[in-house]
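Heads up, one of the protein chains got dropped from this complex, but the rest are sitting where they should.
Chain lettering (A and B) follows the sequence in which the chains are written, and residue indices restart at 1 in each chain.
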Amino acid sequence: MIRAPAFLSGLGRFYIGLVLAFLYLPLVIMAAMSFNVSPFYQLPFEGTTEWYVALAQNDGLIDATINSLEIAVLTTIIATALGTAASLALFRYDFAGKRILQALLFPPIAIPWLISGTAMLIFFFGTGIGRGLHAILLGHVALALPYVIIVVSARLATFSKDLEDAAASLGATGWQTTRKVTLPCIAPGIVAGGLFAFAVSFDQFVVSYFLATPGQTTLPVEIYAAIRKGFTPEINAVSTIIIVFSMSLMLVVSRFFRFGGDQ
Amino acid sequence: MKTTTAILAALGLSLCATTAMAKDLHVLNWKGYGADEPFATKAFEKMTGDKVVNDFFNSEQEMLTKLRTNPGLYDVVMINAAFMQQALDEKLVQPIDTATIENYGDIDDAKAKSKMLNVDGKTYGVPWTWGLTTIAINDKAFDTPPTSIKEMWKPEHKGRVTIRDDAVEAVQLGALATGQNINDIEDMDAVKKSLADLLPNIRTFWSSENDWNQMVASNQIDLGTYWSGSAGRAKVKFKLPVSLAVPKEGAVGWLDTFAIPKGSKNVEGAEKFINYMLSPEFYTEWDETVGAPVSASNKAVAALPADSFNRKVMGAPEIAERVQFQEPITDEQREEYLKLWQSLKVGAN
Partner (left out) sequence: MAAGAIPSNDTDRKETTPMAASGAMKQNGLRKALPLLLPAYAWLTLAIFLPLSAMVYFSLLTSMSPSEQSSSLTLANYATFFSDPLYATLLLRSLKLGLLVTLICVLIGFPAAYVLAKIFKGRAREAIFLLVILPFWSNSLVRVFSWSMVLREGGILDTALNAILPFHVTFDLMYSFPAVVIGLVHSYLPYMVLTCYLSLQAIDDALIEAARSLGATRFTTLRRVVAPLALPGVLAGSALIFIPVVGSFMEPRILGGRTGTLYGTVIEDQFTAVYNWPLGAALSFILLAVVLVILLVSAPVLRKAA
């Protein structure tokens, strides 16, 4: 234990308080403005729920929300499955060119989304794959895959290969070993990877922006269009709902996983 | 690979299937510009059964690119007449059978026969509305409305002026301020200098009506360039302190038209929609409850009350002689304007 003097640790707490205020201030204000009557965010504050009523009738935003959720769920399933398989292979087997394969995971993270997005636009448009929800899904899975592989691999690194060998020596087939021994052990890593995939997809704006078509669009793209073209506090209403939704989801998840705990 | 593509194809199909629906009418227009008014889309749906699906653009360039990259998607597009030539060159629009549009005969003759809209005996654009790009003021900032465009350059408005983020509009503003013909600018250096002088006064560039209205609502600007119909909407619909001022140096006139994009899947619906947009019923309600520019249809304008702004002021001869109507600009000019505008914004030269 390091004994920090009381004033230093008090200062530390105060500082964290400031950082948290910085992080949350705009979110709180935005939520408050979704209940303000003026479409131009004029003060003084006058309460209303009309923007939530308007939102309930805004088919465009509702469709986009459903699309976003569908794509995020599909991305999570596909990226987690493909990523876990690849992580297992990279963990178990050794072969020439493995380092190159591992290095190839980084471009989706290390290339600015603007470039990935425009490159996909050019390629999908040019080859007839086209744009739209399927193209957005293609892109999101690719962006999420490296995160899944990194997170699952990190978990695998703490997993002893002896366990797999022991199962094999007891006569378990490869698939049995994977299903009964390996997967249960790395399950927390897989779930964490899946969460990352969900977050990457649900939050992704840039790549979706270039791949969306009118009618086949996601929530962030729709919100961006709304901000640029002027939709007023309905955006605040939908944003408030997103924030409450995603934060509660994370809180629920954190009940099961200790993020940043001492372990 | 095979399995993934199979899964992908299946997913793609199922995702696509949920979005396609018959009898939709896809309209591409500015946001908040008549065609997306709830009263209008409801009335049209009741009349014809077609559901209006609106999509919006933020600049004429974006409008053209949406047509290019989404062939076959849109059924009606609103095109500024000055941009029709470009749409025609790239074969983005198709000829319109004006006989199917009952209200076409009410359109002001000079506008209907405009060379910008009729090529080789075929009509590609149906005039809808016209108006001015001119100065609008925040009433709180002025006791008497300014009469000169130079007001925007005055030091007391430092940081309180806005103009649209659009190369062509900016250059034409510079041309008006330097006393030039907007369609035949001879002294580009003067235009550039006048815009460079204006920049310190600019708060920000606006790109949507909402931007403009928001800045007035929070009292961030004194004056700026605006569209005549939009200024009307700010006053009528949003009760904002906005007035239009047509300066003595003149104003830029534009003609907005409807066209049918090539590959439209609902041409019949498009014709009905254009017809409805020209009707006096639509126009009077639009102007009175929301605020509109001047209809191209004489009959629609005549249906307005005699003292209405669009009938009285916009129809007055002293306004008419100040207006310089936009003509098409060539690709070279557009490039030149864009370059000038970008370098001004960045402050590179």
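The rule is simple: contacts are C-beta pairs under 8 Å (C-beta built on N, C-alpha and C of every residue); 3 or more make two chains touch, one makes a residue touch a chain.
Quantities reported herein were computed from a predicted structural model and do not represent experimental measurements.
For the chain left out of this panel, the touching residue among A:G139, A:P214 or A:G230 is A:G139. From the set A:I77, A:A154, A:A168 or A:C185, the residue in touch with the chain omitted from the display is A:A154, counting the whole complex. Listed here are the chain A residues that touch the chain not shown: 1-2, 4, 8-9, 12-13, 15-16, 19-20, 22-27, 29-30, 33, 41-43, 82-83, 85-86, 88-99, 101-102, 104-105, 107-116, 118-124, 126-127, 138-139, 141-142, 145, 147, 149-151, 153-154, 156-157, 161, 196, 199, 202-203, 205-206, 209-210, 219-220, 223-224, 227-228, 235-236, 239, 242-243, 246-247, 249-251, 254, 258-262. Residues of chain B in touch with the missing chain: 1, 3-4, 59, 61-62, 64-65, 68-69, 89-91, 199, 202-205, 217-220, 338-339, 342-343, 345-346, 348-349.
Basically, only the chains that are shown with their structure count from here on.
A straight line joining the Cα centres of chain A and chain B is 39 Å long. Those residues of chain A lying in contact with chain B across their complex are 38-42, 67, 70, 74, 78, 82, 125, 131-134, 137-138, 213-216, 225, 228-232. Of all residues in chain B, those touching chain A in their complex are 4, 7-8, 11-12, 15-16, 19, 26, 31-32, 53, 55-56, 58, 66, 69-70, 73, 207-211, 213-214, 217-218, 238.
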